[in-house]
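Take a look at the structure below.
The other protein chains are all here in position, but one chain of the complex has been omitted.
Presenting chain A:
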Amino acid sequence: MITKGQKRKYSPEEVEATDRSNPIWESQRQFVFSVSLNKYQRGQELPEPSLRRSVLIANTLRQMSLEFCNAPAEDEVPPDSSLSGPEEVQQESPSNKIPSAKHHPAQVVTNSSSALTTCSGVSSLHSSHYAAAAISSILTALDSNIEESPQAVQRTPFQSLENLSRSSEGSATWVKQGVRGFVGNLEEWDECRVRENQMEVTRSAYLTDFTVEDLFQDIDTSLLDKDKLFGLRGCGVGHPAGDDLPRYLLPISPSASSSQYLSNQNLKCLPSFSSFGPLSSSPASLPTIFSPSSSLFPGQNQGLDLEHLMEILVES
């Protein structure tokens, strides 16, 4: 906290940092990245973090992460990697998909090679991958267990069929925005995964407080499909409870298979929007108190729901 009269240490933010070839920009980016991850972790420790705050931090991380994925490869990258080709192409590609179109005009991508030499190279790309994993963890939907099923939400305040079609259009618009915003380009995510697989896992300079094991909490691999564990690569895994596992394994969405893959990685120690759901720490089998099929919230049904809830809890 900046207190009155206290002289702050020099920090890079005073410098105009719109030029991405500027090393100060790079140091600022690293600083913001590390601070974002710290906030991310601290936010997770809170019992009920602010959704707005978490979304803004996640969007910031996403922005930096995608900028990294779009950045050309560094010279230190091993020649046998598959990076060189696509990244050289990316040098003059202004049309990289960038989330949140309003805030990320097409010229965001770092095109100059000097920017690369100042980057941490491998560790930067790794940090971007960690950020990608972190972001997907942040945005995991766990209250869908209670609020809604994977099917389209039925919102029928007036029981009118015309409203149903309208609602699906509306939600589709949001979903499309989100997919476009978050995943960006599926090829880019594949690109990041390829880089990550072919490079040695090194500790990022920014993630000094983190290790791979910290990021990926134990998950019982015997319960997971081996294909989905492709990215985990032998990290020690276990999971808190079998019933909790479905929380982390989201239904496969045809439009975002990569994001779904990323979300299947460990999610527990990374903030997830699951904590904003009505039952973040409860088994997935609990009934929906907040019924998605109706926008009514009748108090008179509470008694019945509680009884049903108790039965489920006893059975589980």
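Rule of thumb we're sticking to: a residue touches a chain if its C-beta (ideal position, glycine included) is under 8 Å from a C-beta of that chain, and two chains touch if they have at least 3 such contacts; residues count from 1.
Going forward, contacts and distances are computed from a predicted model.
Visitor: Tell me the UniProt protein name of the chain this structure doesn't show, selecting from "Serine/threonine-protein phosphatase 2A 55 kDa regulatory subunit B", "Hypoxia-inducible factor 1-alpha", "CTF8 protein" or "Proteasome subunit beta".
Guide: Checked against "Serine/threonine-protein phosphatase 2A 55 kDa regulatory subunit B", "Hypoxia-inducible factor 1-alpha", "CTF8 protein" or "Proteasome subunit beta": the hidden chain maps to "Serine/threonine-protein phosphatase 2A 55 kDa regulatory subunit B".
Visitor: What chain A residues would touch the chain not displayed?
Guide: Spelled out for chain A, the touching residues are 1-5, 7-8, 11-14, 17-18, 28-29, 31-32, 35, 39, 47-48, 50-53, 55-56, 58-60, 62-64, 99-100, 102-103, 105, 107, 136, 139-144, 147-148, 150, 152-153, 155, 157-158, 160, 162-163, 166-167, 169-171, 173-175, 177-179, 181-182, 250, 253, 256, 259-260, 263, 272-274, 276-282, 286, 289-290, 295-300, 302.
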